[in-house]
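A single protein chain has been omitted from the complex, and every remaining protein chain is retained in its original position.
So, subunit A:
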(Lines give C-alpha, C1' and ligand atoms only; values in the text may rest on other atoms or scores of the structure.)
Protein backbone atom coordinates (compact mmCIF):
# COMPACT_ATOMS: atom_id res chain seq x y z
CA UNK A 1 0.00 0.00 0.00
CA UNK A 2 1.43 3.33 -1.05
CA UNK A 3 1.23 6.47 0.98
CA UNK A 4 -0.55 9.16 -1.06
CA UNK A 5 0.77 12.69 -0.56
CA UNK A 6 -0.90 15.66 -2.23
CA UNK A 7 1.14 18.81 -2.86
CA UNK A 8 -1.41 21.60 -2.80
CA UNK A 9 -1.80 25.33 -2.13
CA UNK A 10 -4.93 27.01 -3.37
CA UNK A 11 -3.00 29.94 -4.80
CA UNK A 12 -1.21 29.47 -8.10
CA UNK A 13 2.49 29.77 -8.79
CA UNK A 14 3.70 29.25 -5.24
CA UNK A 15 5.93 26.26 -6.02
CA UNK A 16 3.77 23.11 -6.02
CA UNK A 17 5.29 21.57 -9.14
CA UNK A 18 8.82 22.52 -8.09
CA UNK A 19 8.15 20.92 -4.72
CA UNK A 20 6.43 17.81 -6.11
CA UNK A 21 9.41 17.16 -8.38
CA UNK A 22 11.92 17.75 -5.58
CA UNK A 23 10.10 15.72 -2.93
CA UNK A 24 9.31 12.84 -5.28
CA UNK A 25 12.92 12.67 -6.41
CA UNK A 26 14.12 12.90 -2.80
CA UNK A 27 11.93 10.01 -1.71
CA UNK A 28 13.24 7.88 -4.58
CA UNK A 29 16.81 8.82 -3.63
CA UNK A 30 15.97 7.55 -0.14
CA UNK A 31 15.12 4.19 -1.69
CA UNK A 32 11.35 4.54 -1.78
CA UNK A 33 9.63 3.52 -4.97
CA UNK A 34 7.87 6.74 -5.95
CA UNK A 35 5.56 7.99 -8.68
CA UNK A 36 4.76 11.67 -9.20
CA UNK A 37 1.32 12.21 -10.73
CA UNK A 38 0.56 15.45 -12.57
CA UNK A 39 -3.06 16.41 -11.80
CA UNK A 40 -2.81 19.73 -13.63
CA UNK A 41 -4.96 18.63 -16.57
CA UNK A 42 -4.66 20.99 -19.51
CA UNK A 43 -1.48 22.59 -18.23
CA UNK A 44 1.02 19.76 -18.16
CA UNK A 45 4.25 21.06 -16.61
CA UNK A 46 5.72 18.44 -14.33
CA UNK A 47 7.27 16.73 -17.37
CA UNK A 48 9.27 19.88 -18.14
CA UNK A 49 10.47 20.33 -14.57
CA UNK A 50 11.49 16.65 -14.51
CA UNK A 51 13.13 16.94 -17.93
CA UNK A 52 11.13 14.15 -19.56
CA UNK A 53 8.84 16.23 -21.78
CA UNK A 54 9.96 14.52 -24.97
CA UNK A 55 9.29 11.06 -23.60
CA UNK A 56 5.56 11.58 -23.01
CA UNK A 57 3.54 9.15 -25.14
CA UNK A 58 0.36 8.52 -23.18
CA UNK A 59 -1.05 10.40 -20.20
CA UNK A 60 -3.22 10.13 -17.07
CA UNK A 61 -6.49 10.62 -18.99
CA UNK A 62 -5.53 7.93 -21.53
CA UNK A 63 -5.12 5.50 -18.63
CA UNK A 64 -8.44 6.51 -17.09
CA UNK A 65 -10.20 6.05 -20.43
CA UNK A 66 -8.54 2.67 -20.96
CA UNK A 67 -6.68 3.87 -24.06
CA UNK A 68 -3.35 2.87 -22.55
CA UNK A 69 -2.19 0.92 -19.51
CA UNK A 70 0.05 2.20 -16.74
CA UNK A 71 3.05 0.26 -17.96
CA UNK A 72 2.90 2.05 -21.31
CA UNK A 73 2.28 5.42 -19.72
CA UNK A 74 4.60 5.72 -16.73
CA UNK A 75 7.89 7.42 -17.55
CA UNK A 76 10.89 6.01 -15.72
CA UNK A 77 13.40 8.61 -14.59
CA UNK A 78 16.83 8.18 -16.18
CA UNK A 79 18.80 9.62 -13.26
CA UNK A 80 17.22 8.14 -10.16
CA UNK A 81 16.15 4.54 -9.58
CA UNK A 82 12.65 3.87 -8.30
CA UNK A 83 11.29 7.13 -9.74
CA UNK A 84 8.39 7.38 -12.21
CA UNK A 85 6.22 10.16 -13.63
CA UNK A 86 2.61 9.98 -14.70
CA UNK A 87 2.11 12.99 -16.99
CA UNK A 88 -1.05 15.08 -17.18
CA UNK A 89 -3.17 15.22 -20.25
CA UNK A 90 -3.33 18.41 -22.30
CA UNK A 91 -7.02 18.00 -23.03
CA UNK A 92 -9.18 21.05 -22.54
CA UNK A 93 -11.92 18.91 -21.04
CA UNK A 94 -11.88 19.92 -17.38
CA UNK A 95 -13.96 16.92 -16.37
CA UNK A 96 -11.63 14.35 -17.88
CA UNK A 97 -10.74 13.16 -14.39
CA UNK A 98 -13.55 11.22 -12.75
CA UNK A 99 -13.44 10.17 -9.14
CA UNK A 100 -13.90 6.52 -10.11
CA UNK A 101 -11.20 6.75 -12.77
CA UNK A 102 -8.71 8.44 -10.45
CA UNK A 103 -9.44 5.91 -7.72
CA UNK A 104 -8.86 2.99 -10.06
CA UNK A 105 -5.49 4.37 -11.23
CA UNK A 106 -4.36 5.24 -7.70
CA UNK A 107 -5.31 1.77 -6.49
CA UNK A 108 -3.29 0.19 -9.24
CA UNK A 109 -0.31 2.44 -8.48
CA UNK A 110 -0.71 1.77 -4.79
CA UNK A 111 0.00 -1.91 -5.27
CA UNK A 112 3.36 -1.12 -6.90
CA UNK A 113 4.70 1.95 -5.16
CA UNK A 114 5.71 3.17 -1.70
CA UNK A 115 4.76 6.80 -2.36
CA UNK A 116 2.36 8.52 -4.74
CA UNK A 117 2.95 12.27 -4.98
CA UNK A 118 0.01 14.21 -6.42
CA UNK A 119 0.97 17.56 -7.96
CA UNK A 120 -2.25 19.57 -7.59
CA UNK A 121 -3.38 22.34 -9.92
CA UNK A 122 -4.04 25.76 -8.37
CA UNK A 123 -7.50 26.79 -7.24
CA UNK A 124 -10.28 24.96 -5.45
CA UNK A 125 -12.02 23.60 -8.55
CA UNK A 126 -12.56 19.96 -9.42
CA UNK A 127 -8.95 19.30 -10.48
CA UNK A 128 -7.57 20.42 -7.13
CA UNK A 129 -10.32 18.55 -5.28
CA UNK A 130 -9.52 15.38 -7.22
CA UNK A 131 -5.82 15.70 -6.36
CA UNK A 132 -6.50 15.95 -2.63
CA UNK A 133 -9.49 13.60 -2.33
CA UNK A 134 -7.59 10.32 -1.87
CA UNK A 135 -4.62 11.76 0.06
CA UNK A 136 -3.22 10.34 3.29
CA UNK A 137 -0.95 13.34 3.82
CA UNK A 138 -0.83 16.87 2.43
CA UNK A 139 2.07 19.19 1.82
CA UNK A 140 0.57 22.68 1.86
CA UNK A 141 2.91 24.88 -0.15
CA UNK A 142 2.78 28.48 1.06
CA UNK A 143 4.66 31.67 0.26
CA UNK A 144 5.19 34.20 3.07
CA UNK A 145 2.62 36.56 1.59
CA UNK A 146 -0.99 37.38 2.56
CA UNK A 147 -2.98 35.86 -0.29
CA UNK A 148 -0.98 32.64 -0.27
CA UNK A 149 -1.44 32.16 3.48
CA UNK A 150 -5.15 32.82 3.28
CA UNK A 151 -5.60 30.39 0.38
CA UNK A 152 -3.60 27.76 2.26
CA UNK A 153 -6.04 28.07 5.12
CA UNK A 154 -8.92 27.52 2.73
CA UNK A 155 -7.22 24.41 1.40
CA UNK A 156 -6.80 23.18 4.98
CA UNK A 157 -10.57 23.54 5.30
CA UNK A 158 -11.05 21.43 2.15
CA UNK A 159 -8.63 18.78 3.39
CA UNK A 160 -10.61 18.35 6.56
CA UNK A 161 -14.07 18.35 4.95
CA UNK A 162 -13.91 17.37 1.27
CA UNK A 163 -11.47 14.45 1.31
CA UNK A 164 -12.14 10.73 1.30
CA UNK A 165 -10.80 10.47 4.84
CA UNK A 166 -13.21 13.16 6.01
CA UNK A 167 -16.20 11.70 4.18
CA UNK A 168 -15.58 8.20 5.47
CA UNK A 169 -14.91 9.37 9.00
CA UNK A 170 -11.35 8.02 8.96
CA UNK A 171 -8.38 9.57 10.70
CA UNK A 172 -7.78 12.99 9.12
CA UNK A 173 -5.19 13.82 6.45
CA UNK A 174 -1.81 14.57 8.01
CA UNK A 175 -1.05 18.20 7.14
CA UNK A 176 2.43 19.61 6.62
CA UNK A 177 3.36 23.24 6.03
CA UNK A 178 6.04 23.85 3.39
CA UNK A 179 7.08 27.48 3.27
CA UNK A 180 8.75 28.34 -0.03
CA UNK A 181 10.44 31.38 -1.58
CA UNK A 182 11.52 32.48 1.87
CA UNK A 183 13.76 35.52 2.04
CA UNK A 184 15.33 35.95 5.51
CA UNK A 185 16.72 39.36 4.60
CA UNK A 186 13.28 40.75 3.89
CA UNK A 187 11.92 39.12 7.03
CA UNK A 188 14.62 40.86 9.05
CA UNK A 189 13.64 44.18 7.50
CA UNK A 190 10.03 43.58 8.48
CA UNK A 191 8.89 43.37 4.87
CA UNK A 192 7.98 39.69 4.84
CA UNK A 193 6.03 37.39 7.15
CA UNK A 194 8.37 35.19 9.17
CA UNK A 195 8.27 31.40 9.53
CA UNK A 196 6.89 31.89 13.03
CA UNK A 197 4.14 34.22 11.77
CA UNK A 198 2.92 31.75 9.16
CA UNK A 199 3.16 28.81 11.56
CA UNK A 200 1.13 30.70 14.12
CA UNK A 201 -1.61 31.64 11.65
CA UNK A 202 -2.01 28.25 9.96
CA UNK A 203 -1.26 26.21 13.09
CA UNK A 204 0.04 23.10 11.35
CA UNK A 205 3.35 21.29 11.62
CA UNK A 206 6.24 22.79 9.62
CA UNK A 207 7.93 20.28 7.33
CA UNK A 208 10.30 22.59 5.48
CA UNK A 209 11.41 26.08 4.59
CA UNK A 210 12.78 26.56 1.08
CA UNK A 211 14.66 29.82 0.51
CA UNK A 212 14.07 32.02 -2.52
CA UNK A 213 16.85 30.75 -4.73
CA UNK A 214 18.40 31.23 -8.14
CA UNK A 215 19.00 27.48 -8.14
CA UNK A 216 15.28 26.81 -8.72
CA UNK A 217 15.23 28.67 -12.03
CA UNK A 218 18.50 27.05 -13.08
CA UNK A 219 17.01 23.67 -12.27
CA UNK A 220 13.83 24.23 -14.23
CA UNK A 221 15.80 25.65 -17.16
CA UNK A 222 17.70 22.41 -17.43
CA UNK A 223 14.91 19.99 -16.47
CA UNK A 224 16.63 18.78 -13.31
CA UNK A 225 14.64 18.69 -10.08
CA UNK A 226 16.43 21.17 -7.79
CA UNK A 227 17.00 18.52 -5.10
CA UNK A 228 19.65 16.99 -7.41
CA UNK A 229 21.61 20.25 -7.10
CA UNK A 230 23.05 19.23 -3.76
CA UNK A 231 25.30 22.26 -3.56
CA UNK A 232 22.40 24.68 -3.64
CA UNK A 233 20.52 26.07 -0.64
CA UNK A 234 17.13 25.13 -2.12
CA UNK A 235 18.35 21.61 -2.94
CA UNK A 236 19.59 21.10 0.61
CA UNK A 237 16.39 22.52 2.07
CA UNK A 238 14.36 20.01 0.03
CA UNK A 239 16.65 17.16 1.17
CA UNK A 240 15.92 18.16 4.78
CA UNK A 241 12.20 18.33 3.99
CA UNK A 242 12.18 14.78 2.61
CA UNK A 243 13.95 13.50 5.72
CA UNK A 244 11.30 15.13 7.90
CA UNK A 245 8.53 13.59 5.78
CA UNK A 246 10.17 10.24 6.48
CA UNK A 247 10.03 10.96 10.19
CA UNK A 248 13.57 12.12 10.87
CA UNK A 249 14.07 15.18 13.12
CA UNK A 250 16.28 17.60 11.21
CA UNK A 251 17.14 21.14 12.36
CA UNK A 252 15.94 23.95 10.08
CA UNK A 253 18.47 25.79 7.94
CA UNK A 254 18.46 28.93 5.80
CA UNK A 255 16.16 30.80 8.18
CA UNK A 256 18.51 33.65 8.97
CA UNK A 257 20.58 36.08 6.99
CA UNK A 258 24.19 35.01 6.49
CA UNK A 259 26.42 36.95 8.82
CA UNK A 260 28.08 39.98 7.30
CA UNK A 261 31.18 41.78 8.56
CA UNK A 262 30.84 43.95 11.65
CA UNK A 263 31.26 47.28 9.84
CA UNK A 264 28.75 46.34 7.19
CA UNK A 265 26.32 45.26 9.87
CA UNK A 266 26.68 48.49 11.79
CA UNK A 267 26.02 50.74 8.85
CA UNK A 268 23.65 48.46 6.95
CA UNK A 269 24.07 47.31 3.42
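Going forward, a residue touches a chain if its C-beta (ideal position, glycine included) is under 8 Å from a C-beta of that chain, and two chains touch if they have at least 3 such contacts; residues count from 1.
FYI, contacts and distances are computed from a predicted model.
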For this session: Among "Protein-methionine-sulfoxide reductase catalytic subunit MsrP", "Cytochrome c oxidase subunit 3", "Cell division topological specificity factor" or "General amino acid ABC transporter, permease protein", find the name that the UniProt record gives to the complex chain excluded from display.
Result: "Cell division topological specificity factor"
For this session: Just name the one of A:193, A:209 or A:227 that touches the chain not displayed here.
Result: A:193
For this session: For the chain that's not shown, point to the residue among A:149, A:228 or A:242 touching it.
Result: A:149
Problem set entry | Interface with the undisplayed chain - residues on subunit A | 145-146, 149-150, 153-154, 157, 161, 187-194, 197, 200-202, 265-269
